[in-house]
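Worksheet: one structure, shown below.
In this view, the complex is presented without one of its protein chains, the others remaining in place.
Letters A and B mark the chains as written, and numbering starts fresh at 1 in each.
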Amino acid sequence: MVATVAALLVALAAMIVSLGVGDFPMPLSDVLTVLLGGQGSTRRSAYVVLDLRLPRALGALAVGAAFGLSGAIVQRVVRNPLASPDVVGINAGAAVVAVFLVVVLGAGPHAVALGALAGAVATAAAIYLLSRRRGVTGYRLVLVGIGVTAMLSSVTAYLLNIANIYTAEQAAIWLSGSLAGRTWAQVVPVLIALAVLLPVALRLAGPLRALELGDDLARALGTRAEHARAGLLLTAVALAAVATAAAGPIAFVALAAPQIARRLVRERGLALVTSAAVGAALLAVADLAARRLLAPVELPVGVLTTVLGAPLLVWLLARANHVGRTG
Amino acid sequence: MRVRAVRSPLSWLAAVLAAGLLLAGCSGPARSSAAPAAGITNCGVTVPTGTPPARIFAAFHNGVEAVYALGAGDRLVGAAYLDNPLLPDYAARFHPDLKKPAYYPEEYPSREEVLRLDPDFVVSGFTGAFTAEGLGTRAELDRIGIGSYLFSQYCPSADGKDQKDLAANDVSLDSVYGDLTNLGVVLGKTAEARALVEKMKKTVADTESKLAGVSRPSVAMLNRPGGGELRVFGTGDVATTIIEKAGGTQAFGDVAGRLTRIGTEELIKRRPDVIVVPACCGADVGPGGAQSVIDGLKSDPALANVPAVRDNRVYAVTFAEVTPGVRNADAVASLAKLLHPERF
């Protein structure tokens, strides 16, 4: 509880700073006036705050929360800290369909969000079926996911390479994942998805707790656990898909947020809400850093999360190896 | 766990409410866009012709040069992206060192940075300026009281789409003349626009009169960024019009679109008589910027039989002159001299 509140406070602080700083010179009082429904001191204050800074700041929170929640669900259901949507290729599946729709069919944001969802579900199903061999083990799932990710990312790279004859740079930015220039059209679907899916996840999480105790017990609890498992995975896939459609396949938030959350919350519980809050805080801070660190040059936030998140993955592996749980 | 089970729906509710409030806050006040009585249509967008804009932001060399050529250079508050140096007349009035105008050489300045300059009008030579990744869609700019104009050869299929989603566009010089005339009306410089277009038409007519009955070589216009694959200008680009007006035929006359990637083998198959390489991109990149590409083409043994290479007819031009804008007429004249030196 304390951890959740702390994470939310960090997220909120990052959001407030994001709203306050930028290239457009504006007193902080203007930001407040505008947020309270006023107009601010210049004729563009309201636009800068409400249409430029707010969607991006809120987008960072929503996308981070969606990835964090999604990662927490998958990691717990599969019972492997490495099985997060970004590592096993679910994000890559969403990305490839999203890019195809944008590049080849010129689709708008809503079609892209739905397409990404379809891509993620199909990829998740494929990975699940491919890793089945008398039951699914966590590590086989992760390895199959790595292979599938490699394949899908190269299809995406190809699509972007042929399409962006003028601005291949934009393609690279999208592939890393970025929140730059996000408008309400991209942010709103993520907010809606969170609003619908977080309660669903919490409702389904009851039976999930039985899963925590091991498959044997869960099996004893009957098909209800099976259904909960499937429903939760689907929820997680949907969250990852919608977030990817909005911001690109931002790496390692889904991996890192639940890991951090687990360490903040002593109890070996599900920490779903805490993971979502930590994810939001992580991405909000990362995006703020991506915006201001090298200003005026902006880095795509995905590059930052990769560079910070990959060592975490390395550390997780090293730890798991020491404990002797891998392989 | 028990604690969370009780609290989470509440915290969730709070989040929903917060999100709802924020959404309501942003979509609440409907912004009034002044419905103009008179206006011209540019890429499906109505541009009002009442009060001329006072603070102009221009993106890309053709946008910047059009503003200067129409005599509105003193109203330029910001400029971005020059693909080649400005024409000398305009360069003398261009003072990025004094922020007159503020100049951004490498990439789009952030939207906030542009708004800081407080422009009331944006002129762009290319489509990308009016996208979510650029300065915002034209409808969005209009909502905050910023008018816009885009060279109509680069009209996207819909507002907000980028350069790869162009509508079926007219690449004739008449379309360039139409844009300069329209922009003149919008900027309150009708007379200047008329004079400019007359001068351009005369240059082209003079050139054409010297080319009567000439045999037309096939011309390939291409570039090779980063030493990688070749990119040829197709029939969906004003480059094709310039080639034809200058007394050549487009070697890639069956290749639609603006730019298409091709392999070296395809160029060998086409056997162009002349290859033209437009130098690009940077405020300090003159025709010499094409030299490395030209040297590469001339020294490639695979191309040795291509007539243009064999006869040493690989020429440099500037990218600025083969994109729609005030330089197109002079581009026709100078390319004609390269293709048919005997007539001049």
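Just so we're on the same page, contacts are C-beta pairs under 8 Å (C-beta built on N, C-alpha and C of every residue); 3 or more make two chains touch, one makes a residue touch a chain.
What we mean here is this: contacts and distances are computed from a predicted model.
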Look at the options "Xanthine dehydrogenase family protein subunit M", "Multisubunit potassium/proton antiporter PhaC subunit", "SigE family RNA polymerase sigma factor" or "Iron ABC transporter permease" and return the one that UniProt uses as the protein name of the missing chain. "Iron ABC transporter permease"
Tell me which residue among A:G93, A:G279 or A:P300 touches the hidden chain in the full complex. A:P300
Quick one: say which of A:V103, A:I173, A:L204 or A:A243 touches the chain that got left out. A:I173
Kindly state which of the options B:D89, B:E229 or B:D295 is in contact with the chain not pictured. B:E229
Given that one chain is not shown, which residue among A:A6, A:V21 or A:I146 touches it? A:I146
Among B:A54, B:A91, B:A158 or B:A302, which one touches the chain that has been omitted from the display? B:A302
In the full complex, which of B:D118, B:D170, B:E192 or B:E266 touches the chain missing from this view? B:E266
Absent-chain interface as seen on chain B, which is shown: 106, 225-229, 260-266, 268-269, 271, 300-306
Which chain A residues touch the hidden chain? 82, 87, 130-131, 133, 137, 139-140, 142-144, 146-148, 150-151, 154-155, 157-158, 161-162, 168-169, 172-173, 175-176, 251-252, 294, 297, 299-300, 302-303, 306-307, 309-311, 313-314, 317-318, 320-324, 326-327
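Keep in mind that, in the parts below, only the chains that are shown with their structure count from here on.
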Can you give the whole-Å distance between the Cα centres of chain A and chain B? 37
For the chain B and chain A complex, residues of the former touching the latter: 1, 3-5, 7-9, 11-12, 15-16, 19, 22-23, 25-29, 109-113, 115-116, 118, 128, 132-133, 140, 143-145, 157, 161-165, 231, 259-261
Of all residues in chain A, those that touch chain B in their complex: 1, 4, 22-25, 35, 37, 42-44, 46-48, 50-52, 54-55, 58, 106, 162-167, 170, 180-184, 188, 191, 194-195, 198-199, 202, 206, 209, 267, 269-270, 272-273, 296, 298
